[in-house]
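As you look at this complex, bear in mind that one protein chain is not there, while each of the others sits in place.
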Amino acid sequence: MNKRRPYVRPMDGWWRKNPYFVEYMIHESTALFVAAYAAVLLFGLLRLSQGEAAWNAWLNTLGSSWFILFHLAALLAISYHTYTWFKIMPRTMPPVVIGGERLPAWAITGTGLAAAAAACLGLLAIVWGMAR
Amino acid sequence: MSEHSKIIEIEVLRYNPETDKVPSPQVFEVPFTDDMSVLQGIQYIKDHLDGSLSFRWSCRMAICGSCGMMINGVPHLSCETFLRDYYPARVRVEALNHFPIERDLVINMEGFIKKLESIQPYIIPKEPRTLAQGEYLQTPEELNRYEQFSSCINCMLCYAACPQFGLNPEFIGPAATALLHRYNVDTRDGAKEERMELVHSEEGVFHCTAVGYCSEVCPKHVDPANAVNQNKTNSAMDYFLRFISPKGGAK
Partner (left out) sequence: METYKADVVIVGGGGAGLRAAIAVAEFDPTLRIALVSKVYPMRSHTVAAEGGSAGVKLPTDKFDYHFNDTVTGGDWLCEQDVVEYFVSQCPEELTQLEHWGCPWSRTPDGHVNVRAFGGMKIERTWFAADKTGFHMLHTLFQTSIKYPSIKRFDEHFCVDLVVADGRTQGVVTIEIASGELTLIEARSVVIATGGAGRVFRENTNGGVVTGDGMALAYRHGVPLRDMEFVQYHPTCMPGTGLLFTEACRGEGGFLVNKDGYRYLQDYGLGPAEPTPRNKAMELGPRDRLSQAFWYEQQKGRTIEGPHGSVVHLDLRHLGEAKLRERLPQIYELAEQFLGVDPAHAPIPVRPAVHYTMGGILVDGKCAAPLPGLFAAGECSSVGIHGANRLGSNSLSELCVFGKVAGVEAARHAKSVAPGNSANLLKQAQAVEQRVVGLVRKSGGSERIATLRREMAQTMEDGCGIYRLAESMQKTCDKLDELKLRFKNVHIEDKSSVWNTEWLLAIELEYQLDVAQAMAYSALNRRESRGAHQRLDGYEARDDINFLKHSQAHYVADGAPRIDYGPVKITKSQPGTRAYGAAGEQAERERNASHV
């Protein structure tokens, strides 16, 4: 009679058992802020379509201290999300070969972060230009 | 081995299917020197303290892929992990995560082997060639494109690092995908389309949520996460290409 009885360990709470997984879960959960912020913007668009009063009311709501807090939290979360997203980017794309040498991971991450920073600054410049 | 001056505690998760319902830890006190690997520590236990401890090992030099274990919760090859890096604290050793335990530190790897077999891990020639014609020409650059993915030693640390595999053992997983990719990007091979069927499938690459830990623990710098994620892109391309090209995309 075969005496094998392989034991399968449970997966409960797997993400708490390794700091790498904890960080992964934080990274993943910051995506909720991206979604939430997109929802806020979409709602603003809806209000805009409903006329000037609606739009102004929405702007007013944004000015409340709760919303400023939300924006601050979203800024932090989305910054972290951006950072971790570019950090894993070298693992997700085909190798980039320049002059026979493979581009190292830090260069890909660095380029991504620099591009993100440049895009933010560009956007700020445009908004600042429109506001003037 | 020279003078044993220090003693380290090694806690091993034991399981004997013939006597135990569930695995449980057992602590051994092992004399050690600074050049001793965790594997040598476990061998000491088997030789001197408890002959019934079971584990796999062979080459001792990180190339045969036998001796993967969870060491303080992290997947490592025990032959190239050193006791000195844990001393004076206790070191905890356990069978590789996410695999069924057959006994003590021995996991059941039949599922992994089935996956390996399923990806057609051999050259299906693009253009047949006789031996008299000599070797296929392949430049160092072309070799470079797949060499990294051919360096996998099948140690399965990446599976022990992949929670998605833990949650769904059917997922083809990092190492098998890396090997699949290795053959797909080899200039001699012509069977990419056949292998992509598996990539697209239910067990395919889209189980991966880009945790990335598999590449982190890989002892041979294979970067299996890269293979998996490149194939997500390939799979997506195939999906969209089939709308515009009669030849592109999955069948």
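Each chain carries a letter (A and B) given by its place in the written order, and its residues are counted from 1.
Keep this in mind: a residue touches a chain if its C-beta (ideal position, glycine included) is under 8 Å from a C-beta of that chain, and two chains touch if they have at least 3 such contacts.
Source: prediction; values computed, not measured.
Student: Of the residues B:Pro121, B:Pro169 or B:Gly190, which one touches the chain left out of the display?
Tutor: Answer from the full complex: B:Pro121 touches the omitted chain.
Student: Of B:Pro17, B:Pro31 or B:Gly190, which residue touches the hidden chain?
Tutor: The single option touching the absent chain is B:Pro17.
Student: In the full complex, which bits of chain A touch the chain not displayed? Write them out.
Tutor: 2-5
Student: List the residues of chain B that touch the chain left out of this view.
Tutor: Looking at chain B, the ones touching the missing chain are residues 1-2, 16-19, 35, 46-48, 50-52, 54-66, 80, 102-104, 106, 108-109, 113, 116-117, 120-123, 125, 129, 131, 134-140, 142-143, 146-147, 150-151, 153-154, 179, 183, 186, 188-189.
The rule is simple: only the chains that are shown with their structure count from here on.
Student: How big is the gap, in whole Å, between where the Cα atoms of chain A centre and where those of chain B centre?
Tutor: 30
Student: Report the residues of chain B in contact with chain A in the complex, numbered from low to high.
Tutor: Of all residues in chain B, those touching chain A are 15, 17-18, 22-23, 73-74, 97-98, 100-102, 108, 141, 144-145, 163, 166-167, 209-213, 215-216, 223, 225-226, 229-230, 232-233.
Student: What does chain A use to touch chain B in their complex?
Tutor: 3-9, 11, 14-15, 17-18, 20-21, 24, 28, 88, 90-95, 97, 100, 102
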